[in-house]
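Just one protein chain is left out here, and the rest sit where they should.
The letters A, B and C name the chains in turn, as written, and every chain counts its residues from 1.
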Amino acid sequence: MRVVKAEEAAQPSPQTQVEMYRVLLTARMTDERCWLLNRGGQAPFVISCQGQEGAQVGSVFALDRTQDWFAPYYRDLGVVMALGMTPEDILKSVMGRAGDPNSGGRQMPSHFSSRRLRIISQGSAVATQVLHAVGAALAARTRGESALAIAYVGEGGTSQGDFHEALNFASVHRLPVIFMVENNSYAISVPQNLQMAITDVADRASGYGMPGVVVDGQDVLEVYRVTREAADRARAGEGPTLIEAKTHRLTSHSSDDDQRVYREAGELEKEAKDDVIPRFRRQLLETGMIDDKQEKAMRSEIDAIIDAATEAAENAPYPEPEDTFLNVYSEGPPFPEDLGGGPRMREPE
Amino acid sequence: MRVVKAEEAAQPSPQTQVEMYRVLLTARMTDERCWLLNRGGQAPFVISCQGQEGAQVGSVFALDRTQDWFAPYYRDLGVVMALGMTPEDILKSVMGRAGDPNSGGRQMPSHFSSRRLRIISQGSAVATQVLHAVGAALAARTRGESALAIAYVGEGGTSQGDFHEALNFASVHRLPVIFMVENNSYAISVPQNLQMAITDVADRASGYGMPGVVVDGQDVLEVYRVTREAADRARAGEGPTLIEAKTHRLTSHSSDDDQRVYREAGELEKEAKDDVIPRFRRQLLETGMIDDKQEKAMRSEIDAIIDAATEAAENAPYPEPEDTFLNVYSEGPPFPEDLGGGPRMREPE
Amino acid sequence: MAGLGTHKTVETSAGQLTYIQAIQSALRDEMERDESVIVLGEDVGAKGGVFKVTDGLQKLYGETRVIDTPLAESSIVGVAIGAALNGLKPVAEIQFADFIHPAFNQIVSEAAKMRYRSNGDWNVPMVIRAPFGGGVHGALYHSQSVEAFFAHVPGLKVVIPSTPYDAKGLLISAIRDPDPVLFFEHKKAYRMIKGEVPEGEDYSVPIGRARIAREGRHMSVFAYGLMVHYCVAAAEQMEEEGHSVEVVDLRTVRPLDRGAIIASVEKTGKALVAYEANRTGAVGAEVAAIIAEECFDHLDGPVVRIGGPDVPAMPFSPPMEDFFLPDTERILGAMRRLAAY
Partner (left out) sequence: MAGLGTHKTVETSAGQLTYIQAIQSALRDEMERDESVIVLGEDVGAKGGVFKVTDGLQKLYGETRVIDTPLAESSIVGVAIGAALNGLKPVAEIQFADFIHPAFNQIVSEAAKMRYRSNGDWNVPMVIRAPFGGGVHGALYHSQSVEAFFAHVPGLKVVIPSTPYDAKGLLISAIRDPDPVLFFEHKKAYRMIKGEVPEGEDYSVPIGRARIAREGRHMSVFAYGLMVHYCVAAAEQMEEEGHSVEVVDLRTVRPLDRGAIIASVEKTGKALVAYEANRTGAVGAEVAAIIAEECFDHLDGPVVRIGGPDVPAMPFSPPMEDFFLPDTERILGAMRRLAAY
């Protein structure tokens, strides 16, 4: 595993590290709540961040949350929570409520979006967002801003043509982009060896003349450090970087999947032991940045927040059926049947 | 330029080398005739092989023309002539005659196809053929044959998602495929530095875990040698190879283009001096495989063949207008308007 | 879920199969019959597909004939085309019809035009299977009906069965067809629709022929996929109200069975088309246009279309999802108004 040289500068402050841990925990506990709701029949679909929060939170904290652009994918609950999404936002979306800030209950859960937070709306087709991040970076560069864009994608998504086209475009124009591949070694049931003939996705970087970095995605501070370095390069006009975070998918692909059908029990146990949360917790306790009591207090605080969020979401209204017609185009439909119009029901006179 | 070790085995026999030269000359002289016809108003469109014949002919002779599969692109007149297409075939297609074996006058010139010669029909959308070659190789491997497939593509075509997806699929399944990139450093007017951020396309190979080879495309025997090595690897089950032949586009992109608008005169002169034909001719004269008299005789033979071919093509019939309806599906159209049917002209009764 | 998927279930079920079992049975019969048939797609191997359509096939026929591909639809189709050109009969699975778009160029520019552009020298015997349609909380990208894009493309055939019998018979025809066939399976029908399927016997259903799902005299209703069942239910209600409605299951949307469409309207004089796709520019428009062009002298009323609303796709939230999907009630309302016309 190639590792770039350490830099003290790239160490978040103790208080920031505790903050990072709080986001990690909030994402994990919110995700766990979604599964509870799924079993309880209140959430038809769940797709998890569990196991990948380190790569997500570690990278966001290394960036400028006041101006940078984010194109996450469906696992990135840790990314959007680090940017300011709340458990209530998430639970409303899982329950398809009108108040879901991502889509007003239109998209499946975990299809994140927020213009305010510069989280680019994602559809379900994998890897399309990687090109959107490149375009956002192009716009920032055109206006001479120092903002960069980061795209998150799974290792399976790297097989799409759009991934190749995005890396190529960004490198030709030396755009301020970071490509963050969360390699959990599975695409639903397809293992990495059937997805690509290489061990490290980062090896693709040299084919675009950009640096490629492999980082242990379970090491939050390492992710922070390499992301910070990539960001510095990007802002200095030195172009894009491909970062591959080796990580684990601790749950089945989604609530519709059962990974025991295609994965060895041994592998699952091994990965569960490498969970980022206990690992970062240990780090914080050892360095004395937090103590056991504080950590327990933090958990119960978050629990309380999620309980309140669950109740708020449960009591939040659904969209009106007719809301189906809204926001197809900017203007109201001049031709109802054509611009977001309904099925024709009127009396043919 | 990385070059792989020489192998005596990979030297074509003197008589084969002379044969290769004849094909080079035939392709070049046929192409020149197309331009004459274009100026004469008999050929609305010409797109040339000129300058790239070395990579084309050198590679085909290194393969098994009795069983291998070929997915050429529009510059590959040298490829298809090495496989058996004749000047008459080509001139009929340039003039849109019914006898055009590639498409019966349906496609633009240089969209090559012949099931008999295992030349996969190509459309105009660049790089799609690269995936077809991978599929053909998959089929051969599935049946346990020793045949391989080779795809030809320009360096501009490598920017397409399909190029990435093809290399990835072939490498994951270790298929017997050769990817031959003819890098003439321009995609119409777009220079290589605006097409990719690297000098050698071959550097992309490592990102797929396959060998990448750069070869001087103006050196016919070098192209032959590296192609033979890639073929041996492929047939031995060691998977695909990416070969980049550095070459030159001696003409404008096509008869609709004028490259003097976007290229330096100096660059054009320099490339003209590096033409493969005089270079290979010199080689053959020096090694005594052919003498001046024989070479001149060969030229006039070919000239005569092309003259006859031109006349034959000029006298060949156009397709019937109604032929427009043929070969949409295997069966005759049961519903004329829908299965290859015509515009509805009948009297509404 | 797994249970339903295995061909065992297929063998043990007595004549009655679900829609998905019929598809599984067609796949297995054809792979058994013809070595050149291969299956490729995302998760079709070890997992047996996200809907379990290919469950068990890799165990039976091995990894060379049942291929888990990388996550890239253009390569799934492009490789299938090349394999078809070299003698195989690939059955490619696109995990959801919504994700067929990255392969659009390979399907429309390559597969559809290969025979024509080579003047009949080459052909592409390939099937592309994809689950489509809504009503399963699939939201914007797991509910789409995309058939109209392909029904416009000469060189392609587009099949959409509504019953287990047709699903098996048409998939067999599609696999044996020398040209590229898109085969769309309604995901809500997979386990909801049951029906008779002949055991063991080798039958097939011809591509390009509609089926009269229900005879009627006063009105013709054209549909395909899940909508056929809603239309039949509505027609039965209409019967009780004294109106005899004919329901025509198009089964193939390219080529459309013009003869059957025209004959039915000439008989009844009234026409309604029901479909789930976005209303504008869909297959229903072509059906209506054929009727307007061919049946003018027989028409006793406007040609009515009931389609999905013209919004990008079916939303996730239950009230909006229900609102989007045309159902028996909505179709019935349109039938009543047309009957009263």
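Everything that follows uses one rule, which is that a contact is a pair of C-beta atoms (placed from the backbone, for glycine too) under 8 Å apart; a residue touches a chain by one contact, two chains touch by 3 or more.
This one's a predicted model, so the numbers in the text were calculated from it and none came from an experiment.
J.: Taking the complete complex into account, tell me which visible chains touch the one left out.
T.: Spelled out, the missing chain touches these shown chains: A, B, C.
J.: Kindly state which of the options A:268, A:312 or A:328 is in contact with the chain not pictured.
T.: Counting the whole complex, the residue in contact with the absent chain is A:328.
J.: Please identify which residue in A:22, A:92, A:132 or A:249 touches the non-displayed chain.
T.: Considering all chains, including the one not shown, the answer is A:132.
J.: Looking at the whole complex, which of B:12, B:78 or B:156 touches the chain that is not displayed?
T.: Of all options in B:12, B:78 or B:156, contact with the hidden chain holds for B:156.
J.: Pick out which of C:87, C:259 or C:302 touches the chain that's been left out of the picture.
T.: C:302
J.: Which residues does chain A use to touch the chain missing from this display?
T.: Residues of chain A in contact with the hidden chain: 69, 71, 101-104, 106-107, 111, 113-115, 120-121, 123, 125, 128, 130-143, 149, 161-162, 165-166, 168-169, 172-173, 326-330, 334-335, 337-340, 344, 348-349.
J.: Residue-wise, where is chain C in contact with the chain that is not depicted?
T.: Touch with the absent chain occurs at residues 98, 101-102, 104-105, 108-109, 112-113, 116-117, 140-141, 148-149, 151-155, 254, 256, 277-278, 280-286, 288-289, 291-294, 296, 299, 301-305, 310-313.
J.: Contact with the hidden chain only, please: which chain B residues?
T.: 44-45, 96-98, 103-109, 111, 123-126, 156-157, 159-162, 187-190, 194-196, 256-258, 261-262, 318-325, 328, 337-345, 347-348
Note that in this section only the chains that are shown with their structure count from here on.
J.: Going by average Cα coordinates, which chain is farthest removed from chain C?
T.: B
J.: Could you give the separation in Å between the centres of chain A and chain B, each centre being the mean of its C-alpha atoms?
T.: 44
J.: Taking the mean of the C-alpha atoms as each chain's centre, how many Å separate chain A from chain C?
T.: 35
J.: Need the CA-centroid distance for the pair chain B / chain C, whole Å please.
T.: 39
J.: Using the touch definition from the top, which residues of chain A touch two or more other chains?
T.: In chain A, 159-162, 194-196 touch at least two other chains.
J.: Can you pull out the residues of chain C that are in contact with at least two other chains?
T.: 69-70, 72, 74-75, 102, in rising order.
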